[in-house]
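Here the complex is missing a single protein chain, while all its other protein chains stay put.
By letter and in written order, the chains are A and B; residue numbering begins at 1 in each of them.
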Amino acid sequence: MHKYVIRRLLLAIPVLLLSSLIVFGLMRVMPGDALTALMAESGNVGERELRKLREDLGLDRPYHEQYLIWLWQLVSLNPGYSIFTNEPIAAALGKSIPVTIELATLAMLLGLVIAIPVGVLSATRADRPADYVGRVVAVSGLSLPDFWLGTLVITFAALWLHWIPPLGYVSLWESPWRNLQQFLLPAAVLGFRLSAATMRMTRSTVLEVLREDYVRTAWAKGLEGRIVVYKHALKNALIPVVTIVGGQLGTLLAGTVVVETIFALPGMGRLTVEAILFRDYPVVQTNVMLVATTLVTLNLLVDLTYAWLDPRIHYQ
Amino acid sequence: MPTDGPVALRQRVNRREFLRRAGWGGAGMGVLIVGAGRARLSAQPVSPYPDWIPPSSKPPKPGGVLTRASSWDPPVLDPRLTQSIGLFQFAALTSNRLVRYAFADEASGTNDLTLKGDLAESWQSSPDHRVWTFKLRQGVKWHNVPPLNGRELVAADVKHCFEAYAKEGVQSFTFREIEGMETPDEHTLRVHLQSPNVLFPQNLAEPITVIFAREVLEEDGDLKKRLIGTGPYLLKEHTRKVRVVLARNPDYFDKGRPYVDEYTILSTPDAATRLAAFRTGQSDILWLASLGEVETVRKTNPAAVVQEYKNVLAPFGLALAQDKPPFNDVRVRRAISMAVDRQKQVDTLFEGHGIPGWGVPYIYYQDKMPTLAQLGPWWRHRPSEAKKLLAEAGHANGFETTLFYYEYFPQMTSQVQLVQQDLKRNLNINVKITKLDYTTYYGRYVESKWDGMAWGFQSGHAVGLDERTYQYMHSKSTKNFFRVNDPLIDELTTKLRQTPDRGEQRTIARKIVDREYDQVLRMWMPYDNGFLVFQPHVRNMAALALRRTDGYGASAIARLWLDK
Partner (left out) sequence: MSTVTARVAPFERQPTATPRRGEALWAVIKRKPLGLASAALLVLLVTTAIFAGVLAPYDPLATQPEIRLAPPSRDHPFGTDDIGRDVLSRVVHGSRISLWVGVLAVGIGTGVGMVIGLLCGYCEGRLDLLVQRLMDAIQAIPGLILALAIVSVLKPSTTNAMLAIAIVIIPGNSRIVRGAVLSAKQNRYVEAAQAIGCRHPRIITTHILPNVTAPILIIASIWFGNAILIEATLSFLGLGTQPPTPSWGLMLSSTGRAFMEQAPWLAIFPGLAISLAVLGFNLFGDTLRDAWDPRLRRQG
């Protein structure tokens, strides 16, 4: 097992390099560049000024040079400066990561807390009314886009409750109550969709596992029904669920952009998407690599969890 | 010489007109036309909302906090590098310009374009209008923060600014006009221009021509980290994508002002959220595009004050690659212009409150808003004429072309699609639409190498006549995105900036626009008038022509006060 872990860690390096190449390549191939975005609503910038600006920003060097320079900056944990704002990227990340982490964590918690019990309930009462209701509600959660749900929530909160989350983000340490007020609605919107997918997956895998032989064996041994379900079935049913949840973390870490936009939270999603739209290469590349590293680590953890959950799987 | 400068562009408002306008404010509304929001034809309907909110007659109360949910984020703090409204919505308050336009509480109406002194007390030009001398106010202090520490502003500071603007950045075109400058004493700046320009002070009154601090540039190497000026507010906090907080400058040269202690701008990219913020009192100012939206807000906030904002120009139009076929043929341009039903767009998309579209602010050449008929034969919707003309130009069966745009606001997409339909139906021109993101759109547009069509713009900030004519239409200008290349226009716009007489200026401006309409050099499209909505306790906030007080005209917030 240890050899496997070390091997996977070593293999993570080419994976991340590959990811960085993909991102770098995509950003460079996009039409327009950061300078264009910077020159908002002007146009009387002469060739000379453009060239100077391009030099200052390092955009005139050949691509492989730009790539290697950036890679070196990343590895030495000194990611450089945003083309657009000239702010150090590390500072910008330091401010936006907590926002997204808080949002994602709250959303996932809300999602799981609803999804797993409801999924198990639905599976154990399969094909009865409770099951139908659960499944239809779950699908509606999956079929409402979060920008739509978010808009609905903020509009009707203002209309009916005469209250919307206080605008102007404050961190959890500065002002916990205000912060929680700001995150409650967006986390609920995100969590609703997450819970739907998780619930369905929980239901179907629990259903499958409930009919597994070792479950029937355990039942034949005379253990009390509920223990059978939760202990044996859930453990195995959780394998695909763990994958889904792991995958959702990936979606979450950048999929928060819509909710962050509507609820005016300065998170990583907004930072990254706006950086793409404004062709702020270093910001996009650094952000994506940060998330990629996190995800690769998560994937490794997920694979290890497979092995723990299903005793029949083992890795050489 | 009068202190307002030799070129006082005063809207000629007679007494009756002024009283009529004054009577619109407050509870005594004029005629209310109910049931707005659906189609309206022929006569220009009367909106239930006034287009001018006169300043309050009560004495201003100092104090309070103003908040606004804004859709604009500043890309950078450096005024040399951007003209973005995201910066100038507050840079207009941290800094001053040499000259400015009248504020709401000193203007006689929305179209009052009187130049007033900001940092300059007075100014005059040599007879040939090549040398301009500005007398600066005495006792103007920089903000009392390091490295300026409240020292007095001197002419050398302004000179340094202008030199910096000329050297690099987005304003270099304007400032390269300057041949040289002198500061004979601490409060006098003398500017020598390369060629005569009667309208030079107007260029200095542009909201983006802020005076920044030399020491900051020298210490930091750029202006991206600190924004320090002489203005009524200090930049207390700037958290990117979250908020900008401005604190009152106690040493401001305009004693007693500003009134409001603190102005917070909250970064709120989503329109529905900004609306919700206004409804729940978290935002004091809101801009809405249509009467329908205004009525929706008034249902929940009946006390909200609404100003109908009447545009004096349309910032958007159909830009054609007119340096190449088929659009280099004036018959093709005229045909396309006649095929588009502008009045219908105004009546339906803009619920009657839009303008059919023209480029140069009409207040520079006439008193009343132009009607569609006044724009000439090529601007009326005459599909059969259009078809004939296009056939004459050799395209009886139409042709294929492309159009790219960026959705600045939702109605724009509606407009683009309506135009697409008009051209298909009436001329058999097939337009393939591509909606782009801002960077791609902007980059492609200003590069001016694109083929086909684009939904083009002229700058949002420019107030001055020179900017709106010479700088946008002269064939040699770098801001000529519509690719106008007409010798008569070149001649007229150059002559304009050498004509001191107000009456003659109007005549020349009139000739310029007539030529523009006749040759369809820029095909302007209808534009909405929008509405500014305020919480009932906000005073002196009325928007003025070309100076929306929440945006480029934000310097007017120095005169704003809160009645609560």
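The working rule: a residue touches a chain if its C-beta (ideal position, glycine included) is under 8 Å from a C-beta of that chain, and two chains touch if they have at least 3 such contacts.
Keep in mind it's a predicted model, so treat the numbers as computed, not measured.
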Residue of B:Thr239, B:Asn301, B:Asn328 or B:Thr348 in touch with the missing chain, whole complex considered: B:Thr348
Residue touching the undisplayed chain, where the options are A:Gly94, A:Pro145 or A:Pro176: A:Pro145
Hidden partner chain, touching residue among A:Gly119, A:Pro166, A:Gly255 or A:Pro282: A:Gly255
Positions on chain B where the hidden chain makes contact: 37-39, 271-272, 292-293, 296, 344-345, 347-349, 406-407, 410-411, 413-414, 416-418, 420-421, 433-437, 440
Those residues of chain A which, in the complete complex, touch the missing chain: 11-12, 14-16, 18-19, 22-23, 26-27, 29-31, 127, 132, 135-136, 139-140, 142-148, 151-152, 155, 197, 200-201, 204, 207-208, 211-213, 239-240, 243, 247, 250-251, 253-255, 257-258, 272-273, 276-277, 288, 291-293, 295-296, 299, 306, 310, 312-313
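By definition in this document, only the chains that are shown with their structure count from here on.
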Centre-of-Cα separation between chain B and chain A, whole angstrom: 41
In the complex, chain B residues that touch chain A: 69, 75-76, 81-85, 168-174, 222, 224-225, 239-243, 264, 266-270, 272-273, 275-277, 279-280, 282-283, 300, 437-440, 442-444, 446, 459-461, 471, 477-479, 481
Chain A residues within the chain B interface of the complex: 30-33, 36-46, 49, 52, 84-87, 92, 95, 151, 154-155, 157-159, 162-164, 166-169, 261-264, 266, 270-271, 277-279
